[in-house]
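A protein chain is absent from this complex, but the other protein chains hold their places.
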Amino acid sequence: ETHKYKFQSSDPAGNPNFELQQNWAKDLAERTDNQIQVEMMPVGSVVEHNETLDATGAGIIDGIVTDISYFAGKDPAFSLLGNPVGAWSSTDQLLDFMNNGGGQQLANDLFQPYGLHYVGSTTTGLESLVSKVPLDGVADLKGLKMRAPEGLVQDVFAAAGAAPVNLPGSEVYTALDKGVIDAADYTVFSTNQAQGLNDIAPNPVYPGFHSMPLVGVAMNKKEWDSLSPELQKAFEESVKQFADKEVSDLAAADKKAVAKAEEGGKIHVHDWSDEERAKFRRIAITQWEKVAKKSDKAQHVYDVLTDYLKKNNLL
Amino acid sequence: MIEHLLSFDLSALGIGYGTVLLFALLIGLLLTGMPLAFVTLLVALIFALGWFGPMAVPLITSRVYSFVSSFVFVSVPMFVMMAALLDRSGIARDLFEAMKLVGGRMRGAVAVQTIFVSVILAAMSGIIGGEIVLLGLLALPQMIRQGYDRKLAIGVICAGGSLGTMVPPSIVLIIYGLTANVSIGDLFTSAFIPGFMLAAFYVIFVIIRVKLNPDLAPMPEPDDRPWSEKIKLLKGLILPVLVIGFVLGSIYGGIASVTEASALGVAGVMLSTIIRGELTLSMLKGAALQTLATCGMIVWIGIGASALVGVFNLMGGIDFVSSLLKGVSDTPIIVILTMMAILFFLGMFLDWVGIALLTMPIFVPIVKDLGYDPVWFGVVFAMNMQVSFLSPPFGPAAFYLKSVAPKDISLGEIFRSLLPFIAIQILAVGLLVAFPAITGH
């Protein structure tokens, strides 16, 4: 029996993440002797990125590979689990929490009521902050006009003294170029570099300190339950390997892009000291508490997350 | 009855015949005279029901919701509001009177000036819709009043008004940049010359046409009004030029984002009407209601097209278009030309967002593999979308103009007027393909 699935990504087609996702689909087919065939569809191809939760639950599409904080409007818990700003200093920490520290269970508790099974986790890595002006610490954020997307990221920057501007991704480039904003939360260094953002805002902060999105692989629960235990296991294994591959590939791409950017001499990469990073994290944690109060599920995520961080001496 | 209807399984047709049936239905229903927005919505519904069943229908309402709540469309009502206010005040008429003076005794001067104005509007806006309505309300009646050939006037407005996505900033290029992961700055830089080239072609076309057939544009009467009166007329230019300067300045001076700037334009025009002592409550109400009606029409056309693309993608449309390209040829240029043909064909039926969603995932990797520059291809793509705005039966530019044109101008007449301009756009696409150097790549 073959299972043919349509999965929608939260990345556009030419994005390196999307290509990695297509390779994951190939790997999954190989592992299962073509019994599971996933067709990856780019962002927005069937429904908009923040509507995929409902669409997967309803069986319109079969699954998603998405930044889970896009569902923050359904429950703030998605935002807290999806991007607890300041929690993670490395991808290993995030993936260990998700795979061994109770994160998987949390995610499944969140997704299941919507009719989805949460299969596994990956991430794009620490994002790099795009900036026109030199930023070397929390003090430099004061009054900074920066674009921040929905959710926790915006709260945290506001708490740190910045003036977050609500702009859609499609206006980021022109707004930065013309100086309507000075900085922007966008994505990882290599993609920022490829799309020319570092050319118009030549003071990127790398490695970033503000955002490491959790990218989840989830699918319609009925479809998942219809898979044999062997196929389910192969599916889970393939997602784990996908995560390793994505993390190492994107880190390598970032390193290469940083070297190339510095070579040109026009782009100045700023790396924050541990002290400044800690300062930012302390501000961030005050905002987690605020989000946690918004729903029971968010409070639960907060408890499990801080518990893990304490146990591992990460707080 | 409904049960029977729902049990009909369209997916048995396969994607190839399914696609043929979809386009046939689209044309067939269009010809019945059913409102266009409902034709596309209905075809999307029929395929959602027939191919997948009732559970797929929410995908359409989800797309409707997402489409209307997208920030880029906020600039459409702003441009329409500007137009509606200018139209109701005396500013528009004064502006064209003054333009007549500036144009002097050159045949076709107002048409050429209209193209010039549309380039300025294009530099202020990243999408199309609002500009065509604006030019349609202001320039069309003035050109007709001054004795210009209707077809020439219509063509100039639709073609010029579409330049918004060719001259940077352009949402088409931004979406392409995000999809293809190439620098949006490079795309903008590369699109400048092709955008101006296209506008220049329109100007050359107008000048040649009126030279060959002087009936198309009357020679302006020698103006023997005293200079004192002429200077008074020239004053008519001051306020509109200030508003334009205000809006352009706010974008290029880093004061406002492109969408915000369109709102500044509305404020600027309102202020102008106040200065001229023309603003009344009933005028404001009339302008606002006209904006509501025009936007309802424009946006619902987009809604229908967006819904249709979502359903087609779910049917496997992306794979299907990809299969059309596979094995076409080993010669790179043939592959590129096939892509152009596919874009041209899709442009007859879909709006650019749908075309981008459908074709970019397939085309961009192939273009890169063939060794072409993806930035160059982005500019070629944007140029192709210029054609899609004008080409029948689904030509958004024509629909936008129709919504504000005098009742006796039919859609058929608009499309006929657009044919030479479509030819010019295809020529421009051809030039970009033949001489990539035009884009600097």
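Note that the chains are named A and B in the order they appear, and that numbering of residues resets to 1 at the start of each chain.
Here, a contact is a pair of C-beta atoms (placed from the backbone, for glycine too) under 8 Å apart; a residue touches a chain by one contact, two chains touch by 3 or more.
Assume contacts and distances are computed from a predicted model.
Only one chain is not pictured, and the protein name UniProt records for it, out of "Cysteine desulfurase", "Electron transfer flavoprotein subunit beta", "(2Fe-2S)-binding protein" or "TRAP transporter small permease protein", is "TRAP transporter small permease protein".
Residue B:Leu284 is the one among B:Met197, B:Leu284, B:Leu324 or B:Leu419 that touches the chain not shown. In the complete complex, the residue from B:Leu45, B:Met197, B:Met348 or B:Ile366 that touches the missing chain is B:Leu45.
Of the candidate positions B:Leu292, B:Leu325 or B:Ile426, contact with the hidden chain is made by B:Leu292. Although one chain is hidden here, its contacts on chain B can still be listed: residues 30-38, 41-42, 45, 49, 54, 57-58, 60-62, 64-65, 68-71, 73-74, 77-78, 81, 250, 255-256, 259-260, 263-264, 266-267, 282, 284-286, 288-289, 291-293, 295-297, 299-301, 303, 393, 399, 402-403, 410-412.
Take chain A: the residues that touch the chain left off the picture are 50, 54, 58, 69-76, 78-79, 113-115, 143, 145, 148, 150-151, 154-155, 158, 163-167, 295.
Assume only the chains that are shown with their structure count from here on.
Chain A meets chain B in the complex at residues 6, 12-16, 39, 41-42, 44-48, 50-51, 54-55, 58-61, 167-171, 173-175, 177-180, 191, 194-196, 199-200. Contacts from chain B toward chain A in the complex involve residues 52, 55-56, 58-59, 62-63, 65-66, 70-72, 126, 169, 171, 174-175, 177-186, 251-259, 310, 313-314, 318-319, 357, 360-361, 364-365, 374.
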